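This part shows subunit A:
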Amino acid sequence: MSSRKVAEALGIELVEVEDWSCCGSTPAHTVDHLLYGALAARNLAIAEKMGLATVVTPCPSCLVAFKSALEMVQDDGKRKELNELLDLPFQGEIQSKSLLQIIYEEVGVEAVAQRAKRPLEGMRLAPYYGCILTRPPKRAQFDDPENPITMDRILEALGAEVPEFPFKTECCGAAFGLPKRELVLTLSAKILEMAQEIGADALVVACPLCQQNLDLRQGQITSREGVSVDLPVLYITQLVGLALGFSPREVGLDKHAVSPNRLLKKWEEKLKE
Partner candidate 1 sequence: MRIGVFVCHCGTNIDGTVDSHQVAEEAKKFPHVVYATDYLYTCSEPGQQEIQQAVGEHDLDGVVVAACSPRMHENTFRRTIERAGLNRYMFEMANIREHCSWIGEDREANTHKAIELVRMAVAKVANHVHLHPSYFEVNKRVLVIGAGVAGMQAALDCADGGLDVVLVEKKSSIGGRMAQLDKTFPTVDCSICILGPKMVDVGQHEKIKLCTYSEIEDISGYVGNYTVNIRRKATYVDWGKCTGCGLCMEKCPSKKAYDYHNEGIADTTAINISFPQAIPKKATIDPEYCRQFTKGKCGVCAKVCPLGAIDYEMEDEIVAEEVGAIIVATGYGLLNMEELGEYGAGRYPDVITGIQYERFLNASGPTQGHVVRPSDGEEPKRVVFISCAGSRDASLDRPYCSNFCCMYIAKQAILTRDHIPDSEVYVFYMDTRSPSKGYEEFIRRAQEEYGVQYVRGRVSRIYPKGKRMVVRGADTLLGTQVEVETDLVVLATAATCAPEAEELAEKLRISYDEYGFYMESHPKLRPVETNTSGVFLAGACQGPKDIPAAVGQGSAAASKVLSLFSKDQLESDPQIAQVMELRCVGCLKCADTCPFQAIEEKELPDGRVVGHVIETVCQGCGLCTSICPSGAIQLQQCTDNQLIAEVEALCQAWRERSSG
Partner candidate 2 sequence: MPGMEGTELRIIGFLCNWCSYGGADTAGVSRFKQPTDLRIIRVPCSGRVDPLLVVKAFMEGADGVLVSGCHPRDCHYSEGNFYARRRLEVLKRFLPFMGIEPGRFEYTWVSASEGARWQKVVTDFTDQVHALGPRRNFGEGNGGGDIR
């Protein structure tokens, strides 16, 4: 798990929420908003009981679920309904943030850069934020909805080259990988193509679902959409990890479908210079 190691190295203390359960993400809210809220609220209630101030999640879908539950709990009527479903009462006195937000706001770009042992020089990276990390702004309360820049700033500070990437928030097809694969292929193809067009060596993501869609399916995209794509898709935490001095294996770069070896090689050469 790259996130945990990186967080620790940045001085963020992560405690696993005991016995966490899946928040239900997209499927739950198409069934019922109350059920959706309750599944997320269960985790938050446990975290509250553990005395934690913030729940951090690497997954924007979970984040949305948490934020929705937190929104619901502000309303007295809805809070009552929620708690009728839960074993452990949920107070709503906790906040929820993405790991990216914690790194950007609490650690700070400069502090991250200062800890970098191996700057990301020579890498040309296209940051891809996905559709729900910063939108809608009212709920996300983080970064800019149209032109988010937090990953850009972190990567730049770590020495990478970050070109203007117009599709930062275009949708990759989200949860449709199984039920509507062709949609994911079409949408992900556009994003990958644009990244290649601007000469990126890799896409940088902050969401496991985006990562899956964009990384795993490149073979399918190439054969179905008739566009040849071959672009590693890395988590922002993995890149921060590399800069902090972790080995590619330590940050889990061996687990990707599209090998980042070319990128790594380019980087190592640049570092040697």
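As a working rule, a residue touches a chain if its C-beta (ideal position, glycine included) is under 8 Å from a C-beta of that chain, and two chains touch if they have at least 3 such contacts; residues count from 1.
Quick note on selection: all candidates are chains of the complex that A comes from, given by their letters.
These numbers were taken from a predicted model, which means no experiment stands behind them.
**Student:** Can you pick out the candidate among 1 or 2 that touches subunit A in this complex?
**Tutor:** Of all the numbered candidates, the touching one is 1.
**Student:** Mind listing the subunit A positions that touch candidate 1 in their complex?
**Tutor:** Subunit A residues touching candidate 1: 144-147, 164, 166-167.
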